[in-house]
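A single protein chain has been omitted from the complex, and every remaining protein chain is retained in its original position.
Now for subunit A:
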Amino acid sequence: MTRRQGTAQGAWFLVLPALIPILLLSVGPLLYGIALAFTDSQAGRTDPTQWIGLLNFQDLLRDTLFWESFRIGLVWAVAVSVPQFLLALGLALLLHQDLRFRWLSRALAIVPWAMPEVVVGIMWRLVYHPDAGVLNETLGTHRDWLGSLSTALPAVVVVGIWARLPQVTVTLLAGLSNVPRELHEAAAMDGAGAWRRFRTVTWPAIRPIALAISALSFIWNVNSFALVYVLTGGGPGGRTRLPMLFAYEEAFRYGQFGYAAAMGCVLVAVVSILLAVHLVARLKGDDEA
């Protein structure tokens, strides 16, 4: 009994150095941020901040610019995450094979992963550049890819896919190393085709990690900022103004802290719901297995 108490006390002592900053700088601000959403907090205000209930949320409902940005954010997150996952899955299966030059793909994969997002944005601006860009030169076109209303969002989506494709691929590849080889061979002996083997042997084995990485990458994309900030700054005409860019401008350009916090809350709510759905899917899958 005394030994157990000793352990518990020792544990608390070890935990405090991390726990205090977590509470003060993460949990605290998160709660404060939620509270701010119900106030009229603004930059440079002289009279005291007041509770205004749901007014910010009511304003958000009517803010067509916010809904437009919200829609763009969802389109962006889906348009990046889904192809990225499918491509990564294909590539992981490919790189799992005994191919020459496989090492080269691993070596190259490090680069997008380790690059600052700002540099990724700058690099692709150089690729898309109307005059000096390699894309126009290769295609023989003279387009302003990032500057025209029709191509800006697709152009940014390609960069989004590029930026994390290796990360998702390598994660799925790590999952593939768990697939029991014997099972695969046994299925092949029984005459199962490639698709059947994938469905009955490979996918069940990598399912948990696939669900985890797809959820993570979706969240990362919903919360994207630096990449698009550098590529287009949200333009042209707001075509690439992701929710985070919108909220950033609202808070730090126009000083509308309460309103921007309300936007953050809406985003958190949406991401949480999507995560919950995802989690339920995962648990259901575990039951079946």
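The working rule: contacts are C-beta pairs under 8 Å (C-beta built on N, C-alpha and C of every residue); 3 or more make two chains touch, one makes a residue touch a chain; residues count from 1.
The rule is simple: contacts and distances are computed from a predicted model.
Looking at the choices "Multiple sugar transport system permease protein", "Energy-coupling factor transporter transmembrane protein EcfT", "[NiFe] hydrogenase metallocenter assembly protein HypD" or "3-methyl-2-oxobutanoate dehydrogenase (2-methylpropanoyl-transferring)", the name in the UniProt record of the chain not drawn here is "Multiple sugar transport system permease protein".
Residue in contact with the omitted chain (choice from A:60, A:127, A:152 or A:201): A:127. When the missing chain is restored to the complex, the residue among A:26, A:50 or A:150 that touches it is A:26. When the missing chain is restored to the complex, the residue among A:72, A:89, A:201 or A:244 that touches it is A:244. Within the entire complex, the positions of subunit A that touch the omitted partner chain are 6-7, 10-11, 14-15, 17-19, 21-22, 25-30, 32-34, 36, 41, 90-91, 94-95, 97, 99, 101-102, 104-105, 108-119, 122-127, 129, 131-134, 137, 162, 165-166, 170-171, 173-175, 177-178, 208-209, 212-213, 216, 219, 222-223, 225-226, 229-230, 233, 243-244, 247-248, 251-252, 257, 260-261, 263-265, 267-268, 271-272, 275.
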